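The chains shown are only part of the set, and none of them has been moved.
Per-chain numbering from 1; labels A, B and C assigned in written order.
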């Protein structure tokens, strides 16, 4: 094609349409949840939970309460529609009946009523970060600057939606946090209180992972699957437990990899950096990788 | 300096100018390609390829076609100018004649005509992700939430521009995807169909890497250079093959590192997590790291 | 809660307020530094240092000088207020007297006068990247597309503020660069000239790290703490040297981990990929991990 003519462009459009992964829906309508809308939703939820980091730091008591109340209503309604928009995705080609908008609104109302409990939990995560990192000057530094706390906040919000069986949206939320922090937590994972991730880039926590209380992870830790079961026709089987179980008060240092649905790390254990672990260890274990290193001193 | 006076500020500006890496150009004009413009270009291309994730999900058939056509023209023109802006960068201090705007427009027209083929390829990548990850509920979740697919999409677009010898722009495109996903693919790499990267943070794929069909990579995989040849005066030699060749249907697990331009991983091989590989392995190899770990069970 | 009534929403707000990590301040006023404002500050500083990557590439000499001067004044004033806003954070519950706005302005004036020297240093970092990476076509590609240079730029700016004892803001700046690049450099670290980080995702450089001149790091390198000293009551002790010291001209390959405040890597040493190092090595050492790998060739 060497000229900018309508026919050539029209032909390109026609060809593009052939490869659309989703056909255009019928007259009953369909509105996809977008990443942009999900980013906005997370921002609003963060603003509700940690207003100090946002525009309200100056407000007098009453104004702040009003502003928060305004935002809470906006979030409730926004979330209801994002849930509604997300729903068709889980109904692709299936007979499952999709939730209707009024059900989505009920879910949203339930979710916002859970926000105080979620914030209470995040306060414990915040304390865990403060107690676990000597570089932290005060809690406000952690709220504003620690990617671990941000990723955990988004996870806890998304996991609550996951428990409400909201499709797609929780996954998109944690992926947005993954993009911002390098910490990839699947919303289906179950994680206990007082959780701390330091630095965090490269952390992966799979869908069926279970994590106890007061656990600490460093950057590059994978809590992953060892292999994926497939059915007789070679199709991957979805939904089975395939990620490890981490006990209370476990610490996992940077670059460690713990794999497998049957792998249990007993409470109080310490998993050293770069360890590759695919079997269970009892409580209070200390697991250390012993890489042989070759050292040649020399002059230039 | 203790007062906000013009002379002091003017002096700072004068000093800053001394260290400008690029002098101000002469009257023939020069407009640099910016990151902001490149981000916008990627968004527009993504919107053309996967409109469902954007504002058009509601549209009726005809409107959607028109909107896509509008966008296609905008992209063609925008891309032509970004190519034009990028060109002087490759002409620094050289006698090489820079492509003129009309040539940039020709390139852009050629590129957009390739978009359907690129989309067709991405559909195969999408299938590979769906078949390779049990956590994926449906394809729309992958399009919206999988950083691997996003990074591959940007790579495939950038690589096509690389093949047209467009300077700078392809590199800036994949770096933008790197920033968003932690997956760093050089646009010069050659990657076959049905490529899947799961989680992806920390993946590095170097400029002269060759990857076959149906390959899967996990987070933290490096396909890199072992060392850099330098000329007699110690200057680095650019452009030589220095990254590995990965055969069809190879799987590389998290944290593995494969280095060197002569390193070939034979087809169907599996490279385990944390493996450090600097030599070739034959087809259907299974390479597993065996880190010795020390386990001390104990009571608290 | 099943209806959208004011009482229920008001109750949620009341519960949220209970868990606010920070109480509302009294009538003396308090304005928190926000991430958004800090992102804008970094953009402005980058625009001052590397105007070519921004809107001024077209400008004639005089206009460019004026535009830069305009921006310099904006930055000076903006920074003064961000410093002022950040200050209360370091005064939480303490008797330390917070810097007042006029002091913040003095600091800001001092900082902008340092910008030419910072740019001069970045020019050396830029040269190091060009000389260290065969994939780099020219310096403008590095300025626009290399996450390592961006992270180092933000670090050098933040570190200068750290030296002025500005609280919070330096930490928030490097965390913003961490989010964009996956490179996590604490602003308190001390890093010499001609520093190069390639690819960079997963790099962690701790608060008390010291890095010499002409050092190169690859992706996934950790310069971290081995353990944290605690006082008799189990509280973490802050501020002590706990990260390593890296000599001049050291190269550290991808995935290597160097830990501990007493660990010194002698000048000219090379630390290989995936090495786990917790003890000092003399000058000109070459340290190589020797992971035993198991290779099974086979037919499908």
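Observations, loosely collected:
Please note the rule applied: a contact is a pair of C-beta atoms (placed from the backbone, for glycine too) under 8 Å apart; a residue touches a chain by one contact, two chains touch by 3 or more.
Just so you know, these numbers come straight off a predicted model, no measurement behind them.
Sequence-identical chains make up the whole complex; the displayed set comprises 3, and the total in this structure is 6 copies.
Just so we're on the same page, only the chains that are shown with their structure count from here on.
Homomeric contact chain B/chain C: same residue numbering on both sides for under half of the interface positions. In this assembly, the C-alpha centroid of chain B lies 24 Å from the C-alpha centroid of chain C. Residue positions of chain A touching 2 or more other chains, listed in rising order: 182, 201-202, 220, 255, 274, 289, 291-292.
Across the complex, chain C meets chain A through its residues 1-4, 8-10, 12-13, 15-22, 24-25, 29-35, 89-90, 92, 167-168, 171-172, 175, 178-179, 182, 184, 186, 188, 201-202, 204, 206-207, 220, 222, 224-225, 228, 235-240, 242, 255, 257, 259, 268, 272, 274-277, 281-292.
Here chain A touches chain C in the complex through residues 48-55, 57-61, 64-65, 68-69, 72-73, 76, 105-106, 109-110, 112-113, 115-116, 119-120, 122-123, 126, 131-141, 143-147, 180-182, 199, 201-202, 219-220, 254-255, 273-274, 289, 291-300, going by the rule given at the top.
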